[in-house]
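Structure provided below as structure tokens; questions to follow.
One chain of protein is taken out of this complex; the other chains stay put.
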Amino acid sequence: MLIDVQNERDDREVPLQKVGIKDLRYPIHVLDRDNRIQHTTGTVNLFVNLPHHFKGTHMSRFIEVFHQHRERLSMPHFLDMLEEIRVSLDAARAFGELSFPFFIEKRAPVSGQSSMLALDCAFEGMVSDKTCEGGCRRFYVSVAVPVQTVCPCSKAISEYGAHNQRGIVRVKLQLGPFFWIEDLVSLIEGCASSAVFSLLKRDDEKYVTEAAYDNPKFVEDLVRDVILAIPRLGSFPWYSVEAENFESIHNHSAFAYAEGGTL
Amino acid sequence: MLIDVQNERDDREVPLQKVGIKDLRYPIHVLDRDNRIQHTTGTVNLFVNLPHHFKGTHMSRFIEVFHQHRERLSMPHFLDMLEEIRVSLDAARAFGELSFPFFIEKRAPVSGQSSMLALDCAFEGMVSDKTCEGGCRRFYVSVAVPVQTVCPCSKAISEYGAHNQRGIVRVKLQLGPFFWIEDLVSLIEGCASSAVFSLLKRDDEKYVTEAAYDNPKFVEDLVRDVILAIPRLGSFPWYSVEAENFESIHNHSAFAYAEGGTL
Amino acid sequence: MLIDVQNERDDREVPLQKVGIKDLRYPIHVLDRDNRIQHTTGTVNLFVNLPHHFKGTHMSRFIEVFHQHRERLSMPHFLDMLEEIRVSLDAARAFGELSFPFFIEKRAPVSGQSSMLALDCAFEGMVSDKTCEGGCRRFYVSVAVPVQTVCPCSKAISEYGAHNQRGIVRVKLQLGPFFWIEDLVSLIEGCASSAVFSLLKRDDEKYVTEAAYDNPKFVEDLVRDVILAIPRLGSFPWYSVEAENFESIHNHSAFAYAEGGTL
Partner (left out) sequence: MLIDVQNERDDREVPLQKVGIKDLRYPIHVLDRDNRIQHTTGTVNLFVNLPHHFKGTHMSRFIEVFHQHRERLSMPHFLDMLEEIRVSLDAARAFGELSFPFFIEKRAPVSGQSSMLALDCAFEGMVSDKTCEGGCRRFYVSVAVPVQTVCPCSKAISEYGAHNQRGIVRVKLQLGPFFWIEDLVSLIEGCASSAVFSLLKRDDEKYVTEAAYDNPKFVEDLVRDVILAIPRLGSFPWYSVEAENFESIHNHSAFAYAEGGTL
């Protein structure tokens, strides 16, 4: 029998909020509105709290549980996986963060041609052994959606043209109601000067150029319009929206951030 | 006269917590215990809040103010720079984050040979127009210190040897009292199995190998020991400590986190 | 009919070696020894040459062809995809680079417990319209394998212990014969102080610690041993091997590189 150093008593009296594993890369399955299941690749962080009297946690158990659940990491099951980790490690709380590219098949606006667009998504959750008001089981979904933005100031002050650029809108939602990532993406794209596409033919490029010029947006506009649109998707207790423009006239970004919610 | 689109009235009634610029890279000067001034290179984010009735902020003013202050970005002056941004943009609050490599000259433990070690540091601050208790001017310093850790479990259960690896300890402190980054780094290194060095001769390598083996530490130990040591540096209202081990027997990290403070 | 600017004549007389698309992220399928097909996520660059008299290339065609082939990107079919791009763009040469994480299920050495290990892989290819000796169709596979290395110098000069760390061995092979990525990975791991695993129980950790201590390796040793081992996998016209150690006593890497081949 090998000794269990982690299980020894610790006398420093310092409890740890989080102990666990970080940056584990794994093949995973998530839910997909059109194909039921999407195979993708994730990076996961898994933690529990550690009471002050234990010397260490048992890192291998995080992997054992996650390995079992890797093919059903939908929003509803993610917290069940965390709960299993919490119980397995005899902890009061467990936390998890899972980030992954999510792919959506999109059709070009005029030609209708199909291509895939990658979106950086993340799940984040917390479970606790307490039965308490509004805080013991929390789950968040984040999506980062690339868009095009035309600058309203540049358009207004210039005789012709207007600087525009790729931007990214990052939305984080606390659940709340179930929703499809695909629907959140459409809602965000609808707030930008234009959506972006992996594949555009010449007819599509003309359409996107003109539509975007007709619809200029600051990062401030983007955040405000998304904040106002989110309630159409469901009634979320809390959400945040940030927009970042990779400015075409600068080598830095323009940025805006706001929070909303129904609580 | 060109029209000022940003200054127009907005009727959406969505105030923004943060609006500004992100990922601007700049040459900067910070304070250095041994050489008074250290020239380094930073990446900066600067934001203000935006009341709901303004359409946009004036992004160029952030750069104008920061450009003026780039050669005196010591801890005491960072908040003055933010206050100037706040007033210049007529905002209630201003926020800033500045990350930069900070270099320390270190001597090898036996040979005494000199070399430089790079540490990722950051300043983070907030100023407000309110006069309020304990929250209107906040300043944080973060330092990430690479160290060596020998695994106590591996040492205890193995006939010989013990897996060890590079780890990184990230400390974030709310000021609080002035302190030298160099002193915080020494304090953190003293909690690890061993410090790391850019230059070690054979005598030094023997010393470091044996000293580290004599002093095994989990990420949990590292965080607890640093939490207990920080008060020796000063009385900080709040601080956090995280340790991440780039495990030599895995392709992911072990991680621990805790917070402390005197408030 | 929209005008075709790309198709216009160019008089600058500067031919371009490569024109195309870069950093497109896509869901893909590659071959897997144990499960036939592995779903993973890739980042792809696709280029053709552009003769001096054309103003531009038609970027959308790269995506059209790649989209069709995304579910059969095995080694044998990757060059067929490039050939289709070459013909579609009426070019003399086409080039492609596809990088993706590849996952292998591994068993811990004593407990036998299963977990997945992620490896960064890449395909690289070139096709040409010429019929020429040994150069018109080229295909390369790259694999980056994380391993553990114990330092022979540290072990030899120290009374006890030895610094060790995670390292990474990157092998690039020109085909040549078909082989399974899984077999190349085993061969590389066999040259290190120890393989790494996502999941190790205490018995496994003891085994790995002692086995690695018994088998110290410099980056130089690792490269030489892999160079000598590759011919066991097949007769490759050219290959390169690099090893990088994330030194546990430094904050930089140790590195070695060599090339071999049968031509």
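Letters A, B and C name the chains as they come in the text, with residue numbers starting at 1 for each one.
In this section, contacts are C-beta pairs under 8 Å (C-beta built on N, C-alpha and C of every residue); 3 or more make two chains touch, one makes a residue touch a chain.
Predicted model only: the values in this text are computed from it and were never measured.
*Asks:* Check each of C:110, C:157 or C:211 against the chain that is not shown and name the one that touches it.
*Replies:* Here the residue in touch with the unshown chain is C:157.
*Asks:* Of C:72, C:137 or C:224, which one is in contact with the hidden chain?
*Replies:* C:224
*Asks:* Using the document's contact rule, name the residues of subunit B that touch the chain not shown here.
*Replies:* The missing chain touches subunit B at positions 2, 4, 24-27, 38-41, 60, 63-64, 67, 70, 101, 103, 113-116, 118, 198-203, 206.
*Asks:* Please output the residues of subunit C touching the missing chain, sorted low to high.
*Replies:* Listed in rising order, the touching residues are 2-3, 5-6, 10, 12, 14-25, 45, 47, 50, 55-57, 59, 152-153, 156-157, 218-221, 223-225, 227-228, 244, 251-260.
*Asks:* Could you pull out which residues of subunit A are in touch with the chain that's been left out?
*Replies:* Interface with the chain not displayed, on the subunit A side: 117-118, 146, 148, 150, 153-154, 157-166, 194, 196-198, 200, 202, 205-206, 208-210, 212-213, 246-252.
We take it that only the chains that are shown with their structure count from here on.
*Asks:* What chain lies closest to the overall centre, CA atoms only?
*Replies:* Taking the mean of all protein C-alpha atoms as reference, the closest chain is A.
*Asks:* Please identify the chain with the largest separation between its CA centroid and the CA centroid of subunit C.
*Replies:* B
*Asks:* What's the distance between the Cα centroids of subunit B and subunit C, rounded to whole Å?
*Replies:* 35
*Asks:* Could you work out how far the Cα centre of subunit A sits from that of subunit C, in whole Å?
*Replies:* 29
*Asks:* Considering subunit A alone, which of its residues make contact with at least two other chains?
*Replies:* 2, 24-25
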